[in-house]
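Of the protein chains in this complex, all but one are displayed in their positions.
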Amino acid sequence: MADIITIVKFLSTGVIALIEVIPASVAISLVLGIIIGILGYLQIPIIRYIVSAYIIAMRGLPPLTLLLLVFFSGSFVSPIVTAIVVLSVYHGAYIAEIVRAGISAIPKGQHEGADSIGLSVIAKMVHVIMPQVWLSIIPSLVGQYIILIKDTTLISAIGVMELLNNARQIMQVVYRPITVYVIVAVFFFVICFFLENLSKHLERRIKAKTIL
Amino acid sequence: MNFNLYVLIEWWPKILSAFGTTLFYFVVCSCVAVLFAILISMLLALRLKGLTCFLRAYIAVFRNTPLLVQLFLLFYGLPFIGIRMPAFFCGLIGVALNEGAFISEIIRGYIEALPRGDWEAGESLGLSRFSVIRYAILPQALRDSVPAVTGQISIIIKDTSLFSMIMISELTRTANSIYTRTFDTSGFIISAVLYLFIFFLLTLLSKQIERRYKVKR
């Protein structure tokens, strides 16, 4: 038992790296995803092809491969920064698709109501469409960020001292792979399970609000 | 980031073999994961108290923990208690358990979306619950779920890249070893192209399957 406490204590230094990486990646991917999602919806000539290419690339390429490629290409950049950049760009594509789908789900009548009072496209998006989109996409966003949190295990491959790399270090002193990896698994399980249920709860509340 | 053709010329046998490995794992893991998921969703639909509890717990655990940790437990953890499996089985079982959980949730969603009447019609014919599931419920739910399941299968392509961390020589690991030997990232570029190629093949195949199995109500 005392062993487990020591292991947990040692592993928790890895959490610091996650605190640096996760909020930054969430924030950047959200902003990126919103911009690209709106651009994708508006279907502006030429830009729409760039957007499609970007989204297809991120859907087809493994994040681990991307992490390694970017890290080795710019070896002057620190692992943590690389991790944030790659995770943000990768998940940004998925957020963009969620945003675009959310915008498409808004009834045509809302667009017509906004058009009928002479709003510009930007004013329409800002004041009428996007406020309605935010609420509806929250469950999908949470789901996507659960995936991002699990993907942080991949950044161990480029040397970020997060949980898995710390686990490797402990095991050079005390080789108990099952205990150590189970503790890591429990850590992720608690966070993701909580977020999953939060999302379900939010989804129920959003549905109730719209029925009103 | 640079692309040098000489890498392709010099390393093409290893790259080809890695591509084959990735493709092989992708196909095998996908089939096993889907079959496993169908089994789980059928067992869940039987509504047997103890079994349902166990399965729901399994699904919750495998959906909420990272695949890489699951693979490490299989590859590094099990040998510690005497179970030594070749990397191939670790990868296969890891993905089957992980993606099986996700896919079974997808199928479960479509099973629950079917009208009560389908269940009642089957039961009123005197069929056992298992037969109702097998003949009336599951075929419909599977057809409905094809788009969503093929979407999940496209994620399995990316899961195979994690096998590089458990000593399997697939595309990502090969690209990595090309880099450590030549400090040339061209291997990754080639891998990226090959991954996208597999993704395109899958997309085409999905469209064909969706067209064939589209349910008309």
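Each chain carries a letter (A and B) given by its place in the written order, and its residues are counted from 1.
We take it that contacts are C-beta pairs under 8 Å (C-beta built on N, C-alpha and C of every residue); 3 or more make two chains touch, one makes a residue touch a chain.
The rule is short, and it goes like this: contacts and distances are computed from a predicted model.
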item: Chain not present in the shown complex, as UniProt names it (candidates "Autoinducer 2 import system permease protein LsrD", "Glycolate oxidase FAD binding subunit", "ABC transporter related protein" or "Na(+)-translocating NADH-quinone reductase subunit C"); value: "ABC transporter related protein"
item: Contact set of the excluded chain (shown chains only); value: A
item: Among A:119, A:142 or A:178, residue touching the chain not depicted; value: A:119
item: Touching residues on subunit A - with respect to the absent chain; value: 109-110, 112-120, 123, 127-128, 131-132, 135, 212
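Basically, only the chains that are shown with their structure count from here on.
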item: Parts of subunit A lying in touch with subunit B, wherever the complex brings them together; value: 56-57, 59-65, 68-69, 72-74, 146, 150-154, 156-157, 164, 175-178, 181-182, 184-185, 188-189, 192-193, 196
item: Residue ranges of subunit B in contact with subunit A within the complex; value: 1, 60-61, 63-70, 72-73, 76-78, 80-81, 154, 157-162, 164-165, 171-172, 175-176, 179, 183, 185, 188-189, 191-192, 195-196, 198-200
